[in-house]
Every structure is written in structure tokens, then in C-alpha cells.
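Can you read through this structure? Questions will come right after.
Missing here is one protein chain; the remaining ones are kept as they sit in the complex.
Think of it as A and B in the order they're written, each chain with its own count starting at 1.
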Amino acid sequence: MWLQKQINLSPKPRGFHLIDDEIISSIPEIADIKVGLLHILIKHTSASLTLNENADPTVRNDFESHFDHFVPEGAPYYQHTYEGSDDMPAHIKSTIIGSNHTLPITHGQLNLGTWQGIYLCEHRNNGGSRQLVLTIQGE
Amino acid sequence: MWLQKQINLSPKPRGFHLIDDEIISSIPEIADIKVGLLHILIKHTSASLTLNENADPTVRNDFESHFDHFVPEGAPYYQHTYEGSDDMPAHIKSTIIGSNHTLPITHGQLNLGTWQGIYLCEHRNNGGSRQLVLTIQGE
Partner (left out) sequence: MWLQKQINLSPKPRGFHLIDDEIISSIPEIADIKVGLLHILIKHTSASLTLNENADPTVRNDFESHFDHFVPEGAPYYQHTYEGSDDMPAHIKSTIIGSNHTLPITHGQLNLGTWQGIYLCEHRNNGGSRQLVLTIQGE
């Protein structure tokens, strides 16, 4: 069984955001899959996806602080500056964090760890709605 | 053909560890797969997985040194500190390195480069046993 759909996430401010609900509510079809995989691609180069702690919101604040510190705006070596000071760091963060992930499906549900949630990592100040391609396969 | 299983790795100290043997010995079924894929998820947010050099152990030491330097404990901007000084850096390292990987299977074996091994990256001082979900498909 194969299923593929594109979804548009609600626009989010710069930072790290849990999006499990937006993803799971858009793929009720996984309830019928005993064993399978969900693949997610974010179709952008200035936002990214990761799995991380789904409980304490300060974890997500600390992600933003850390990546702003180690992928700084206005680094003297940037040549690509005409799209705004948040643009080139957004590209670099996107590559460090990643744009595509695959998650297991078991007995009709995503099989993640207890503390794992799916983050949208919005690296632009005004990124707008972000588009995902979801591809599901299984039996 | 689909196959899925969960395995528990033996507990490991903080650092980077080769786990090819633990993974391969748990999936003898791939011997029957001509072309396929192995997907691995680590169900944790303070340990991660990567592929890297499988020969000289000093490479793995240098990974630990580098990530400890660039994802420091006690950074002044951390708000999430109540789980210990090794906790928030572990979350960040996990996102930088990655929690899910897919590897090709060819003629009954994992098809990696000569020098590629699978690392468990243990970012906590006392992480204990880590759980993986292995999902195999192929023909």
C-alpha cells in the first residue's frame, strides 16, 4: 500500500514547534497499517524537521538559542546577504538539522519514543506556511 | 516483504560506539533480501545514530571532543537545566547528528562503504540501554 499527500502547516514564528498533531490528523489512513513507514519531506531550504523532546517547552527555546549562537546572523564570511540577515543562517540550520525523515508505523500508529515529538524548525523571521510531502507505505 | 522488530542495545558509556554487530546479529532475515532497505530509529532524544569511520578508535574520541566543544555543557543561554548539565547538550547533539537512518540492502547484506560503520552516539553520562526500531523491506 502506497499513499502520498501534500499538506500545508499553519504559519509559525521563528523557533522550534511541535507538529505531531498537524501531521497525524492529516493521515488517518495509517490506522490500517500493521507495519510500515512514514516519510516526510519539507519542501523548503530555510526551515527543517527533527525529532526531539516533546514535554518541556524550554527545551525548544534552548534549541533556538543554541542554533542562533552557533549559526550566527551577520557572520563576516557570508556572501549571500541580499535576502536578509536571517536567510543564510536559515539555509545552514536547515542542512544541519535536516529536511527529510522516516518514521516507523506499528499497529496503526507512529512508533516513536515516549518523549519524541516532531518539530518544525522555522528559521526565518517570517517563513509563512510550510509545505510537507508525506509518503506512507506499509501492509 | 516487511519485517519489524525492536531491539535493546547494551548500555554504553558517554561517547561514540560501533554497533554494526549488535544490529546485524539481530536481523538474520536480511540474508534472503536481494534488494531492500533497513530503516533504524532510536527511540530517544538524548542519544543518536550516524554512519562514520569504522577503523581507528581515535576518530570516535575526536567526535566526542568536538561535540562537547561546540555543544557545551553549562551554556549561559540554557533554560532547561533541571535534568543535569549533560541533558540539554544531549538533546541538541541528538538533533544535529540524527535519530533515523535508512541503509540499502543488496544481495542479503547491508551495502555500506568499506569504511562505514554504524555509531550509537551516547550523549548522556548514564544513558542506560537504548531502544531501536528496525524496519526492513525488500524483495
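Couple of notes before you dig in:
Just so we're on the same page, contacts are C-beta pairs under 8 Å (C-beta built on N, C-alpha and C of every residue); 3 or more make two chains touch, one makes a residue touch a chain.
Please read all numbers here as calculations on a predicted model, not as lab measurements.
In the complete assembly, the contact with the undisplayed chain comes from A:Gln4, out of A:Gln4, A:Ser85 or A:Asn126. Taking the complete complex into account, residues 2-4, 39, 41-45, 70-71, 75, 77-80, 88, 91-92, 94-96, 98-100, 102, 131, 133, 135, 137 of chain A touch the chain not shown.
Hidden from this view is one chain, which touches chain B at 35-37, 50-53, 56, 58-59, 61-63, 65-66, 69-70, 96-98, 101-104, 106, 111-116, 119, 137-139.
Throughout what follows, only the chains that are shown with their structure count from here on.
Averaged C-alpha coordinates put the centre of chain A at 20 Å from the centre of chain B.
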